[in-house]
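With one protein chain held back, the other chains of the complex are shown just where they sit.
Now for chain A:
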Amino acid sequence: MSVKEIFETMSYGPAPEQAGDALAWIVDRGARFGHFIDGAFTEPGEGFESRNPATGEVLATLTQATSSDVAAAVDAARLAQPEWEALGGKGRARYLYALARLLQKHARLFAVLETLDNGKPIREARDIDVPLAQRHFYYHAGLAQLMEQELPGRAALGVCGQVIPWNFPLLMLAWKVAPALAMGNTVVLKPAEWTSLTALCFADICQQAGLPKGVLNIVTGDGAVGEMVVNAEVDKVAFTGSTEVGRKIREATAGRGIALSLELGGKSPFIVFEDADIDSAIEGVVDAIWFNGGQVCCAGSRLLVQEGIAEDFHTRLKARMATLRVGDPLDKCIDVGAIVDPAQKARIAALVDASGGEVFRAGDAPEGCFYPPTLISGLSPADPLMQEEVFGPVLVSTTFRTPAEAVQLANNTRYGLAASVWSENINTALDVAPKLVSGIVWINGSNMMDAAAGFGGVRESGWGREGGWEGARSYTRLVDDLPALTPVEGFAGEKVEPVAVDRTAKMYIGGKQARPDGGYAKAVYGADGSLIGQAPIANRKDIRNAVEAARGAAGWAGATAHNRAQVLYYLGENLSARADGFAALIDRMTGETGGRAEVEAAVDRLFTYAAWCDKFEGAVKPVPGRVVAMALNEPCGVIGALCPDEAPLLGLVSVMAPIIAMGNRAVLVASEPFPMAALEFIQVLETSDVPGGVVNILTGSHAELAKPLATHMDLECVWSFSSTDLAAEIERGAAGVVKRTWVDGLARDWLTAQGEGRVFLDAATEVKTVWVPYGA
């Protein structure tokens, strides 16, 4: 076309980014790569081809790691770890800073390599992925610098096994590696087999930065290698990827006593109220679902539009879709690049082809591994595509009538990663944001991310946060090593002393005393062999009833912090009034003399968490740009807990108080050998204005009740402090709905600070980051 013709058509024409330097980087390394272990690249071995999805051309041959490769990597990391940690935060900060600088110096190389390998538009790799990866290393250089001062009493976990996905290869590496290294851990990383090149390029700059050998090790290969990393002798597994694989990892790590974080799938809602800036909301949709071709875990893939504007919104959205440019990802003028692999394209196509609804596309995609931006409207919540994650450029839409209905539709999902809310009314936006079940909420925005702000989800989107102090903390442990719990047994006996009036101890469900569903009770004897009473034996139906009652007491989360504090203080007051009775009961059950001290500590603990109610503050994160990013500590929901066996009253109170202080509801299974104090405590609950269902108390066998608790789909978290070793059972059971668990098997001295504080409050809350950009 001549200049004169273009003057007429005003077409864009090609604007290709040159791939020469990136291809030269590959060729200079023989286009064959081994692993990066102990500071050096291994000889390339048997492996697989890595292709450019946009052209199908082979970029390089990579090596499939063997079990001995993975073992060598883990050994190298293990060997390097003590020295790396001993370097101190300030010493490590220098290296992280150097990595950030090197990423910046080689920014274009990383961007082009990423686009070649993954198929994402060069604009995104250049303007988003690479700058954000740099930002993570800068930010975490800072966290390393401040670690000793700001995280006293915390130490590195050790060796971290990290498995990352193909959608943001370098960025996910940065999200995982930077915090791990900052906190003094060493790493074995497995990039996705489709997209390993930028990780290998990163290994290159680690060498340039002089990073000590073994601190970062990279092994390449498919899911089998991922399994090897997960099953290796590591202290933490961090995974980002599909919910399906995340579930398997949860099962595989169950009972191993290692840390785990899972950042999984999503089906994030994009909610548009009638008072939104519609044209801006439509650009928001573009950034939500057509960013990286929708291959984004937090993609706003479910469009919910208020009915009154739905028709207009869809008309304008369709017009906008017509100006999206799909094609060569290396072209600077392209909005939607290639799908990462033909297999993924086939998966997207199969899901869409099976769906109902009105399918709209503004045009065809080019030949090859491309998929056109697609809008499917007229679906209802029951349609599979409203529920299933597509992980492609496919947006589904439906309508709502009221803010309440928007919230209800938004939360009608197994996932809970992110949500977008569009309204010009601050009242609407800030009312809806806390009600959305998700780890991230963007108000009048989408896909905003930063190293200072936590990123992560709830429900089947996984748990744990990446970014911010909260993310870094999950790469640490408490320094003081607590001993492992040992089983605590109750006493047997035969001695029966007549009582004036027979007492029937009942359990406590939904604010009412309840007989056990099974109709069985167990005789509880004191240390002297005398019968203290009969404790009900709860079964799974009692768990069901208790969870239902707790679910129904949702109003507790909405009670003010001051109000919750008043209830906790009142509990302390009423317990104190009965101190003598509890002390005697405890001493009789345990055969010891610590009853008085335990009751006093329990009163204290209630006061402590009453104090905490309105003081466990969130934060405003200093993210770049004109935006307030609020980190809110939200209650998890309903938490089920097997209470400590060894401290019949104090253990129960130490578990219950943080749970309800933060607005959760509790389903508590009392100390198994010494259940009578918990049953007696019901009377304290009844007299202290605790709303029905907020605290539910059951007695029975921990081993029996662990499974129904772990597998119950309407429980957000399960904790176990039982002296029965149930970690494997609970963690495996929790894999089904990817439930958050806390089972560390450690023996705490409940009378001391070991039994309270921020660790408990962190476990009782989820950080939700609400992004509020502003401007008059």
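The working rule: contacts are C-beta pairs under 8 Å (C-beta built on N, C-alpha and C of every residue); 3 or more make two chains touch, one makes a residue touch a chain; residues count from 1.
The working rule: contacts and distances are computed from a predicted model.
J.: As a check of understanding, state which of "Transport permease protein", "ABC transporter ATP-binding protein", "Indolepyruvate ferredoxin oxidoreductase alpha subunit" or "Deoxyribose-phosphate aldolase" is the UniProt name of the chain not shown.
T.: From the choices "Transport permease protein", "ABC transporter ATP-binding protein", "Indolepyruvate ferredoxin oxidoreductase alpha subunit" or "Deoxyribose-phosphate aldolase", the unshown chain carries the UniProt name "Deoxyribose-phosphate aldolase".
J.: Out of A:14, A:56, A:384 or A:624, which touches the unshown chain?
T.: A:14
J.: Looking at the whole complex, which of A:57, A:311, A:424 or A:749 touches the chain that is not displayed?
T.: Per the contact definition at the top, the residue touching the missing chain is A:424.
J.: Just the residue numbers, please: which parts of chain A touch the chain that's not shown?
T.: Touching the missing chain: residues 1-15, 123, 126-127, 275-281, 283-284, 323, 332-333, 335, 424, 444-445, 626-627, 773-776.
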